[in-house]
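Removed from the display is one protein chain of the complex; every other protein chain stays in position.
As written, the chains take the letters A, B and C, and residue 1 is the first residue of each chain.
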Amino acid sequence: MFISETTLRVRYGETDRMGYVYYGNYAEFFEVGRVEALRDLGWNYKEMEDSGILLPVYTFSIKYFKPAFYDDLLTIKTMIKEMPQTRIRFDYETWNAKGEKLNEGETTLVFINAETKRPTAAPPAFLDAMKPYIAS
Amino acid sequence: MFISETTLRVRYGETDRMGYVYYGNYAEFFEVGRVEALRDLGWNYKEMEDSGILLPVYTFSIKYFKPAFYDDLLTIKTMIKEMPQTRIRFDYETWNAKGEKLNEGETTLVFINAETKRPTAAPPAFLDAMKPYIAS
Amino acid sequence: MFISETTLRVRYGETDRMGYVYYGNYAEFFEVGRVEALRDLGWNYKEMEDSGILLPVYTFSIKYFKPAFYDDLLTIKTMIKEMPQTRIRFDYETWNAKGEKLNEGETTLVFINAETKRPTAAPPAFLDAMKPYIAS
Partner (left out) sequence: MFISETTLRVRYGETDRMGYVYYGNYAEFFEVGRVEALRDLGWNYKEMEDSGILLPVYTFSIKYFKPAFYDDLLTIKTMIKEMPQTRIRFDYETWNAKGEKLNEGETTLVFINAETKRPTAAPPAFLDAMKPYIAS
């Protein structure tokens, strides 16, 4: 399993009138998590996109246990547990500074050829970068 | 089944550099859908919250089939298929003006007593409002 | 002067922990206002952009008098007071349903040729559409 951790601090505009981080904002937090996970693997998502491979999200799900609050320093733990093919799955957990797990989620993204708009296989060099972490 | 439809037009700031509506924005679109669904049932979510019942989201999942684009007029179809207890589940579909289903999702929310912060049963009057639509 | 009014309802995710609409969200509300103002004039901003004219924002300012709250039905009043040249200025006011003016702002946008990335004159047909409303 490949694991990456990134931290982010909750912004005022990300809270709602309950005082919680709005439930919809975790999609963006998880995106930050997976972009940093790819960077840890030596991949830059922007360059991948500029080189003609898009990675739109196909499925997203999340289960909320506890809220996050304004100014909380959150840790997004991003995990890749299996080798991608034309799809790649990321698992996520959000933790606060008190060591509480706030939620857990997952996304599946599809490798798309930007020209043909068709699903395509994950780049071989990308798979190579992950091999040391994931048992086949 | 109770069904409610509401429309919304995609704002510029809701698109991303792919030209698509950013995947995280549907959480907010679905929230608009369920608030309008409650209003159709004679319930105002704000008043419910002001009266001491919170409805935080417990689970959220979504599957994306096609993207929405800037200025698209979207229809959010919100469905309540079963009588709520301490939780209420909403199902959603997003349709564009060409009659294409763009995605479908669901959320489960929990009725919480704002004072005790504990789960509580759905208000009886709320259940009464839904009874005509949902077979028991 | 050309005046256009559009209404929008405050979404939960647009509030912050003070219970107010987050101050940064009015930029998006004003964008909705000016897009609908252009539509009222027979212009579709998306088509203008697709035809090769971009309209990035050059300046934005806003003065806040009173907050807006969750579920408020807001009226965005958008005004064009002078004929555009390579720039177009929009003035805005946000009003709530109680008839209170919540804030007022303005943006200046620049007509940009998407190919050359250089400022360009407003399309003549666009100026024609505004002439009946603006004294020269």
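A few comments on the model shown:
Following the convention adopted for this analysis, contacts are C-beta pairs under 8 Å (C-beta built on N, C-alpha and C of every residue); 3 or more make two chains touch, one makes a residue touch a chain.
Since the model is a prediction, treat every value here as computed from it, not as a measurement.
One of B:15, B:59, B:78 or B:103 touches the chain omitted from the figure, and that residue is B:15. Residues 9, 11-13, 27-28, 31-32, 35, 44-46, 70-71 of subunit A touch the missing chain (whole complex, contact as defined above). In the full complex, the hidden chain is touched by subunit B at residues 12-13, 15-17, 19, 22, 24-25, 69-70.
On the side of subunit C, touch with the chain left out of the figure occurs at residues 18, 20, 22-28, 31, 54, 56-64, 67.
In this text, only the chains that are shown with their structure count from here on.
Look at where the CA atoms of subunit B average out and do the same for subunit C: the two points lie 28 Å apart. The distance from the centre of subunit A to the centre of subunit B, each centre being the mean of the chain's C-alpha atoms, comes to 24 Å. Counting partner chains per residue, subunit A shows two or more touched chains at residues 22, 24-25.
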